[in-house]
Structure formats: structure tokens, C-alpha cells
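Shown here: the complex without one of its protein chains, the others still in place.
Take a look at chain A:
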């Protein structure tokens, strides 16, 4: 049971949609935010090849999507996670092909802001009917035998319906709900019910009234294709009658013989019957279905009137023929699309090669060369491969981890594939620009960190308390140094800072901090800014407990004496499981407002593993990763002054975790701490 289907442009406009149940627009927004913009959790949608994008889960929904990259389209199917819609992928592929085919001229116009896609309702409904049949049947056969409760509810509804002698028209499904059905089925029935009453859409009915055709996949496709129009009209008429009269005894009587026969032959026969019954019925149904399937928009209602009058005039015959044609055409097309996606891809490239003859192929080659210089060249995979390889090598030379470099190149490739280069722009330049954009996007934080304001907000007001920052990282990356730099920066802003030595492990760690604090204290006294103090409990104590005590000390005692608590932690190898897991307890006990991880600009490939392993330790008491599921709040990349242009570590670490870089250490002095300027970093990387 589909909840919603939407077709969206990359600029955010919904071109067409169909909602069976109300689905909050947040659901799709978070798909766009998480998958397309932040590229969280795995691959970005893979362009034309479509196929299997991992499903995205939000709230109680599962979303599957595919893209029509060259036209900037996103196709999204939304359904409840409880269900298992194996046909969602085929639906997406088919809708993509048909929608693009039907509206290609409008879509190609870059200025277009909306298209009148109401006619697509019809195509879509037919598609759903087709595919829904195909997929529910497949699981339904083994299912009715085995019958585990998690099976897709549509199929179990079918089998339940077959046990019950009386037919189950939609209007009766409310009463059908009462018999003891497992929880999930109940829900499903409720959904169906909901839909019909809200939308008067015929689409849900296939679930209850579908004959279980035993047949191999390709054969069944053909059979159903033939049976299509007949079922179509019955269902449409039923929808109509239930819409008009609100109770559908007649149609339910109609339905019962339709359900019982189970062979493909019968459905063919039925089709014939409807054919000989005459075009009038079909034409009529066509129109009714059309009207019924445009429930979401008020304009759809107007259309119905319009179309009815249209039919009452003499257009009926031609309309019928047209409708029939559309459907047959559709069936063939769906078969073609689904049976071989590769064929459709091949045919895409075919015309240019095929329309040849020696002369035109030569001329196309020349124009290809010309276009490379002047622009306007449509980029193919072959065009992109070589320069992308170079780009990847370039990134690797800048110390970007291989994993990140590959992903960036893939993302650029999907971005550019089948695109036209701009005027007077070579392929290299186009790739360069696209890569700059990708880097900018990856390095730019979703929301900027304004530490001073955050602190001010926390330490003022009725619920004021000290602001807690803690610093983690592997050994020797400069945790204490960077902590002192932050302390210096905060002191300059007149905060009262408590530095906590929670490194109770490495000998000399406390002494090192004491030196820093003494220096900072002297500096701030001289400059008459904030104050700083050290909190330490010696060695051997549990770091998490020390940290918690420090926070309590800072917040209570003699009148809330501190604004900010900076906690230094012991450096640890990211593959030392025992020490790493103690971070979880630390995070929960000290509960810092911000956890920053220090990473070295110098490290190469190790940076990715470091970042990942640290991030995954910071789960809160509910088992969720901190900070919206990314674990930490930011990276401090130290020793940036020593690497010149090779600032690739920034990209690797952000890429691996989705955690932004917030500070850069750029020297030996307390003042050598900088915020990240994304433009600067991208400039260095692309130089």
C-alpha cells in the first residue's frame, strides 16, 4: 500500500504528486536534506542507472527514490515501514521512464516552473494497478502456505479474503475489520478504508480483489497486461458507484465472480467480454477513472465536468480508442522498461549513433571536437573518465583519503553525466567547477557554530549553568595545546574558564596543563581579561568521574564561579577498544555541550578510521549518537601550518563522519587558532 508518490525537481518544486494518505512534507524534506544535500549514510542516488538506491527511513515511513538526473528530477515513493513493497522499485523506474517521455518537451525547458501533469494521474494509476498486481501475487503464493505474520499485508489480506465466502467490496472492509485479524492486517485495512473515503481512488481495491494468478514472472506480465482494461473498467465503475451512492452492493456483487476465477485464461476472457461489450462502457470508465484519480487537486473536479460534456458530445469513439491505445501502449512500455532497463539505456545512446551514414558520423565527430572547445557538449561516461581519474589523483596528492576522493569523483560524475557543458567551457573546467562545488558543500557546516553566542546563551538566564567543552583525540595530536588555544580565545572574551585535567593516565599530562594554565593566567592578568583555573585530581582516578566533579564544582560552590569548563582527556589509540569504550561513560557523565576531536593535518589515510571510531563512542543514555546521530560536534585540525596546500585531511574527516571542521590550529602561539574559511580550503585543494 503506497502512501504517497511525488515527482520533485532539484529546485524544490513538486511537479506531480499523489497522496493516498496525508504524509507530512517533512518526510520528503528530510530525505532531501539527509540523502541529497548532506549525503549521509552511503551513496548518493545513482543517476540514470537508477536501480537500487538504499531505502531511506523516516518516522514510520520508508522512502524509495530514483532520479532523472539530466532533467533534475527526483521520484519518491513513500510507504509505511511496516509494509514490504517489493514493487516500489519497479514503479519508480516505470514512472520515471513514462513521466519523462510524456513531458519531455516541458521538462527540457529550463525556465519551466510548473507543468500541467494532471494527465499523468491516469498513467500512474494504470501503472500502480499493473505493478501492484505483479508483486503482490509473487509473495502471495508462498505466503498463503507459510503464513508468517510479517508478510506483506496486501497479500495476507488477499488470502484472508479468499477464505471468507462473501465478497469484500471496499465499503464492506470496515466490517471486515472486526473479525480477529492480526494487528498489522487491521492496520492495513484501516489504511485502505481511509484512502477510499478520502480520495475515492480505485487503486487500493486491487489489494482485496486481485486474483492470485499462478504464473512465471514474464508470462504473468503478459497475461495481466491483457486483462488490464477489463479490470480497469470494473474497478473504475465500482469506484464511481461507491462515490456516487456511498454504498456499493451492486458493484460488490460484480466483484465476487471476478475474484473466484484464478486462471489467466479467465481474465483474458473477461477482457474480451468487455471489448465486445462496446466502447461506450470503456470510454465512460476511462473518463470516470480519470476524474476519480485526480483527488488531490480541486482543479481535477473541474476537469471531470469538462470531460463528461466532452464525451456527451460526439468524441466518445475517438476518446475510447485513444484511451485503449494509451493503456495498451502503456503495458507494452512497462514490459519493455522493466524487462530490460539496459535496453532503454542503450536506446538512449542509439539514436545519435544510428542516424548515421558515414557523412553524419564524421560530422558529428567534428562537432564533438568543436563542442569540446566551444562548449555545449553532452558529457558521456567516456568523456568524463580520463579527467575524473586525473582529478582523483590530484585530490589524493592533496592528502584526501582515497575513500573520500572516490566518492567525490562519483558524485561529480553523477552530477555531470549527460549534462551539456556551458558555452566556451572545456570538460576539464566543467569538472573543476563541479568539484569545487562538491567540496564546498561537504566542508560547509549545515549550521554555523557561533561558540561565543552559545556560551552566552547558556550562562545567562534563569537556567544558567557553565558551558562544558571537552576535547578528545589520539595521542600526540595536540589536544592540550588546542585546549589552551581555546581557553586563550575564551579568556580574551572575558569568560571565566576552568581547565580540567581528565587525563589521569599519561604521566606528565597534569603538569603540562598546569604550565599552560599558569601561562594563560599570567597573560590574562596582564591584559586584564578573564580568569582561568586548573581542576585536577592527580593520576589514576576515573576520568569520567573527575570530569563530572569538575562540572559540579564549576556550577555550584562559591556562587557559580565559572562560565566555561574545558575538559582535557587522555589520548588514546582509536583501535584500543578498552580505552575507547570508556569514552561512552565519559560522554554520559560529563555530558559536555560540545565535544571536539583534534585531528592532525599530517596524518593520511588513518584520519578516516580515527574520526569514525571516535564518533561512534558518543552515544547518549538512550543509545542514540549525540548531536543528531553524528556523535561529536566538530573537528579541530591541528598543525595546518605544516602541510601547505595539502589540507585534504579536512575533507577526509568530514566526509567520513558528517561532522564539521570548526577550528584550525595554525601555529605555536596561543593566538594561532582559526575558524574554517571554506573558500580558502577549497581554493587550496583545487589549486
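Just so it is clear, a contact is a pair of C-beta atoms (placed from the backbone, for glycine too) under 8 Å apart; a residue touches a chain by one contact, two chains touch by 3 or more; residues count from 1.
The rule is simple: contacts and distances are computed from a predicted model.
K.L.:
Missing chain's UniProt protein name, "tRNA (adenine(58)-N(1))-methyltransferase non-catalytic subunit TRM6", "Ras-related gtp-binding protein c", "Signal recognition particle receptor subunit beta" or "Dynactin subunit 4"?
P.N.:
"Signal recognition particle receptor subunit beta"
K.L.:
Among A:440, A:464 or A:628, which one is in touch with the chain left out?
P.N.:
Residue touching the chain left out of view: A:440.
K.L.:
I need the residue numbers on chain A that touch the omitted chain, in ascending order.
P.N.:
Considering the whole complex, chain A reaches the absent chain at 6, 8-14, 17, 25, 28-29, 32-33, 36-38, 72, 110-114, 423, 437, 440-441, 444-448, 450-453, 456-457, 489, 492-493, 640-641, 644-645, 663-664, 666, 673-681, 683-684.
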